[in-house]
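The structure appears right after this line, and notes come after that.
All protein chains of the complex are present and in place, except for one that has been dropped.
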Amino acid sequence: MAEPELRSPLAVRAAALAISGGVGALLIRALLVLPKDEAGLAPLVKANLDASGVKNPVTAVLLNFRGYDTMLEIAVLVLATIGVLSLTIAHSDKWPTVAEHAAPALSALARFLAPAMVLVSGYLLWAGEHAPGGAFQAGSVLGAAGILLALSGYARPAGMTGFALRAAITVGFIVFLAAAIGDMLIEGALLEYPADHAKTIMLAIEAWLTVSIAVILASLFISSASPVEELRRRIRGGR
Amino acid sequence: MTQADLYTVAGGVLFTIGLYGLITRPHLLYKVLALNVASGGVFMVFVGVARRVPGPAPDPLPHAMVLTGIVVTVSSTAYALALAKRIFTETGMATLDSADTMEGGEDAAE
Partner (left out) sequence: MPLSEWVGAQLPALVILVPLTAAPVAFLGVRLGRPVALVSALMSQPLAIALALEVAREGVLRYEIGGWGAPLGIDFVVDGLAATMILVTSVIGLLITVYASGYFTDQDRYRFFWPLWLFLWASLHALFLSGDAFNLYVCLELVSMSAVALVALTARREALVAAMRYMLAAILGSLFYLLGVALLYAAFGSLDMATLRGAIRPDVTGQAAFALMTVGLLLKTALFPLHFWLPPAHANAPSPVSAALSALVVKGSFYILIRLWIDVGSPSVAPGTAHLLGVLGSVAIVWGSIQALRQERLKMLVAYSTVAQIGYLFLLFPLVRAGGVAAADAWTGGVFHAVSHALAKSAMFLAAGTVLARLGHDRIEGVGGLSRRAPLTAMAFGLAGVTMMGLPPSGGFVAKWQMISASVLSGEWWWAVVIVAGGLLAAGYVFRVIGRFLGREEAGDREADTGRSPRTMEWTALALALGALVLGVAGQPLLDLIPIGAPALVAGIGVTP
């Protein structure tokens, strides 16, 4: 089977150079003359930080002032996962095998790293309230731990099928939605947290988001990680 | 040129490189990576923009937007890679010409 050409014909490259060069010139020219005195919304965020319930301004923006963006962004993540599942395990709920047995070096590394990663993830989640951190960072580290375990053969994701997986993927989004709807009933607007409980609600949302993000990232990796032959067999097998 | 300018301009250059790679590289893996380079450029522009406000603390808004953007990019990259791999599984090739190289099947409701 012939490998595809890795380079395009000269005409395509010349056209691409003209297009990207033009766009780049326009962009960089605009970037160089950006006004130096525009404070943006930073003062407004600072003025309302106390009312937000958390001390880290980025978390306040992500979970409170613009929490709606974050809710939709989790929807994108869930959506992408459904899309990947529809391409990889549409005909059986079995997970692909990433590694049958643990390779010695990898296994030692995983045994050493995985517990530490769980700990770091917990710290990042907690730290997000007042310092850089939060659900995404925590979820990424936890998800990476999951991938490490799968690669070293410890985790057996093949056993994790069906409803449990789907529930883990969506739980963060569903908790976020439930909080948003609850606020409509209690406070009168979507995602308007009751002032006294804002911090607790945000932490609860973030904790569940961490779980979902970790499972999503790990399953995005694992469901595409198997060799092409296995993927082919898996897709054909169900028909 | 300030430090913030350095970031925004570097971001602009990265975006340009990504755009060029997306157009010129036929292999789907390269195309997805090129889009990632371009996304990285856009995020660097945001980071640079965040640094321009007076005072020690950067503007939190662009930082929040970058975090949202990263999650969106992770999602679309994961899906695009799964799609590229499925195309390779079906056709043995990973380019946008893959559909032309084989007999087309009939579309039918199933």
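Here the chain labels run A and B in written order, and each chain numbers its own residues starting at 1.
Following the convention adopted for this analysis, a contact is a pair of C-beta atoms (placed from the backbone, for glycine too) under 8 Å apart; a residue touches a chain by one contact, two chains touch by 3 or more.
Remember, it's a predicted structure, so these values are computed and weren't measured experimentally.
Considering the whole complex, the residue from A:78, A:110 or A:213 that touches the absent chain is A:78. Residue A:173 is the one among A:136, A:173 or A:221 that touches the chain not shown.
Residues of chain B in touch with the missing chain: 15, 19, 22, 28, 31-32, 35, 38-39, 42, 45-46, 49, 52, 61-62, 65, 68-69, 72, 75-76, 79-80, 83-84, 86-87, 90-91, 96, 98-99, 102, 104-110. Within the complete assembly, residues 23, 26-27, 29-31, 33-35, 38-41, 44-45, 48, 64-69, 72-73, 75-76, 78-80, 82-83, 85-87, 90-91, 163, 166-167, 169-170, 173-174, 177, 180-181, 184-185, 187-193, 235, 238 of chain A touch the chain that is not shown.
The criterion applied here is as follows: only the chains that are shown with their structure count from here on.
One finds 15 Å separating the Cα centroids of chain A and chain B. Only residues 1, 4-8, 12-13, 15-17, 19-21, 23-24, 27-28, 31-32, 34, 36, 38-42, 45, 57-58, 60-62, 66, 69-70, 73-74, 76-77, 79-81, 83-84, 87-88, 136, 217, 220-221, 223-224, 228, 231-232, 235 of chain A touch chain B when the two sit together in their complex. Of all residues in chain B, only 5, 8-9, 11-13, 15-17, 19-20, 23-27, 30, 45, 48-49, 52-54, 57, 59-64, 67-68, 70-72, 74-76, 78-79, 81-83, 85-86, 88-89, 92-95, 97 touch chain A in the complex they form.
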